[in-house]
Every structure is written in structure tokens, then in C-alpha cells.
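As you look at this complex, bear in mind that one protein chain is not there, while each of the others sits in place.
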Amino acid sequence: MTLVSRVAVSAAVSGRLVRTPISGAALLDAVAHETAGAQTAFLGAVRDHNAGRAVTGIDYAAYEPMADAELAAIAAEAAERWPGVRIAIEHRIGTLAVGEISVGIAVAHAHRAPAFDACRFAIEAIKARVPIWKREHYVDGTRAWVDASTAGAAGAPTTGATP
Amino acid sequence: MTLVSRVAVSAAVSGRLVRTPISGAALLDAVAHETAGAQTAFLGAVRDHNAGRAVTGIDYAAYEPMADAELAAIAAEAAERWPGVRIAIEHRIGTLAVGEISVGIAVAHAHRAPAFDACRFAIEAIKARVPIWKREHYVDGTRAWVDASTAGAAGAPTTGATP
Amino acid sequence: MSLELLKRTDHDVRPRAPARGRVAFPTRDYVARMRVSVLLFASYADALGPGPLPLELPAGATAADVVTALRARPGAVALPPAPMLAVNARWAAPATALADGDEVALLPPVAGG
Partner (left out) sequence: MSLELLKRTDHDVRPRAPARGRVAFPTRDYVARMRVSVLLFASYADALGPGPLPLELPAGATAADVVTALRARPGAVALPPAPMLAVNARWAAPATALADGDEVALLPPVAGG
């Protein structure tokens, strides 16, 4: 798999990994259409804290060909489940600073209910089945993989608190 | 009431009428925060059709002081109902062309569920209780107020089909 | 509805109109008649005129009385049996008692978004 680097998102239904900054505006532009009066977006950004620890950045790693394919599959499934949905999904990998966007989803449809539902479906599916992992950087210089299987466990450098 | 014209949205909780183009990116920027890993947005754009008729543009009119106050109240209610929500709402009035954004909502929160729920709440509340009306322009040069009370009625130049 | 002097009743607790544009009367608590300003929007404005429409009403009048008064005017056929109302820019029930200087708006079904 080759990661496409920063070309305009253009397909009406797309999902992919990227290594470069994600633009919510570009994703919305990609799905906008004169027939689609409703647009929704979800952006996930690196938070400055998690499970009570101050976070300074996150490394996102992926099983790249599989993650890329799963992102495309999720977009296709959304378009199949909500006919007429136009959707663009990007998940970034690499090292991100606090505030940077790790995942972006934009959806357009003639009506708002499918636009909201498809957007929510996409982020839930991404969190459930796209093989991406994150390693948090803490202020003391240590790093740890976020263990989603113990999400919410007190004390551990883990998260139920993924945005 | 004075319409604030194109100043940056800055308050963490805001809702207002505007007369100038709405930028989804600016709304998202306004709510972004290092503590808020989840951002959602809803944009309503003028569609090229409604109830089977080709639409070329829409005049949005409002009971301005009341609409401005209701938009602010809806933002405040969202922030009260989902503590920690940061929200920016703008509804545009005046004449809009197809594709232009009539309403924009951006929400940020540490977690995605409240970010989605507050965004959805805001657009539903706007459609239910903010005194704004729209007059569609048709290709034959005629114009008609969209009568939301007969939404979905066949034949009439009306809409249940608001995005 | 009586045209006589009426004491304001205690249940009349809606927010007062803004001072702006309010007509001063000799006393605060006893008024015989009052003036309100009626606003019309969208299809209602097309049918009845854009307003604002000054309207004189007996003291004690309600928002519903404004609608009744308008029914005598040309174009009133555009009004539904119970149009939605706002008093001083807040949603109001038809039974809302009015005060001198109030701004009463008749609102077609909203269609924002």
C-alpha cells in the first residue's frame, strides 16, 4: 500500500490513512454537493490529558494496508447503509502534537438524520475495527501504548476516554 | 439588536445571527481546545431542489432580536445539558445562493458522545423554535415562503425536506 | 372585554416590555387602554403588510386579542386559527396578558436551518 500524501480528497465515498495534517474544511469541501443540504463532521484531536495524566503528544501506528482498507470499507458501508451519503474519512498516523487532528470524517446528505447517523457510525466503526494503535507521550518523558482493552481502568496509562 | 458582522467567534458558548458567509472551519476553530478531543459540526447548505422543484436560491428572514436570542439560548442550554460542551452556532440571514451555508454548528468536548448529542440537539432546536423563515427562488423566477407547517405535503412548494 | 379601568392582576407576571418605545401613562398601575406594536413576518407580512402595526387594545387584553383584532383586516385569511405568538421577543401562549408598550409578534411556522 502506498499512502497518498496530501492530494485533494475528491471521491464521494472515501476512506484512507494519511501521514500529513488533516483538514476538516477540506473533508467537508470534498463531500459538499448541491444536492446535499446537510453536512456533518467529526474530528478527533489529541487531548492534553488522558486517564489523569498530562499528555504531550501521541504516536499513531497502524497495520497500514489493513487500516487503509478498513477505512475505505467503513466509508463504503456507510454509503450502502444510508443511500445518498457522501463521506470522506481520513486517519492520520505518525507523531501528533496536542491539538492536532488524528481522525476526520465529513458526511453530506440531502437530510440531516442520515448525515449524523453515518458520521457517528463511521467513528464508532473506526474505534472498533481499524488496526491503529496509539502511544502516548507523558510530561516525564515516558511513553506507553494505550491499551484499549483495559479502557477506563483506574491508574493505568490507558483510556476509556478516547474522544 | 445589532448584528455582529464577521468578527471572530471566540466565546466557548455562543449563538448568533449573521449576515455574512459562515465558515465551518472558523466555527470549529472557535470551539477547539486542548482538553477537547472530540469535535463535531453540522452545516446546513442551500440545496438545488426541494419538494421536487429546482431551487436557485433562498431568502432567509428572521425576527432578528428574538432569533439572535434563541440561538444564544440554545447554545447555553446545550452547554448546561452536556457539561463541558463548547459550542458555536451561527445562522445566516439574507439571500443565499445554492451551496451557501445557512446554518453552522460546531461542538467540542472531551468525549464524542456529548459532542454528537449536543450538535444534534442544537440543529433540532433551531428548526423547532428559532423564528427564521425561508423564501425559495425557483427557476421560473417565482418565489415562495417555505411553509414548515405543511412540510412534506405533495405538490406544495414546501418542505419536510429541510436538511 | 371591559373598557373600564382595570387593576393589573397579580398573575400578570410576564417580563415587561423594554422601556424603548413605551408610551408613558399618568399612573403605572391603572390604565384604561394600551398600545402594543404588532410584528408580522414572512407569509403573514405578505398578506397583512410588513408592520410594525400599532394597535390600541383595552387594558387586560391578551396576545390572542391581538390576533382577533387582526382578523378584521384585509389579508387576514392567511392567518391560521391559532398562529404562534411572541411577546417582547419571547414565545408566548395566546392567554398571555399584555402590557402597554408590548411588542407582539405573529410567527408563521419557523423554517430555519
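We just call them A, B and C in the order they show up, numbering each chain from 1.
FYI, a residue touches a chain if its C-beta (ideal position, glycine included) is under 8 Å from a C-beta of that chain, and two chains touch if they have at least 3 such contacts.
None of the values given here were measured: they were computed from a predicted structure.
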Among the chains presented, those that the missing one touches: A
Of A:31, A:51 or A:103, the residue in touch with the unshown chain: A:103
In chain A, positions touching the absent partner: 44, 60-63, 65-67, 69, 91, 102-103, 123, 126-135, 145-149, 159, 162-163
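Note that in this section only the chains that are shown with their structure count from here on.
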CA centroid of chain B to CA centroid of chain C, Å: 28
Multi-chain contact residues (two or more partners), chain B: 44, 123, 162-163
Touching two or more other chains - residue numbers and ranges from chain C: none
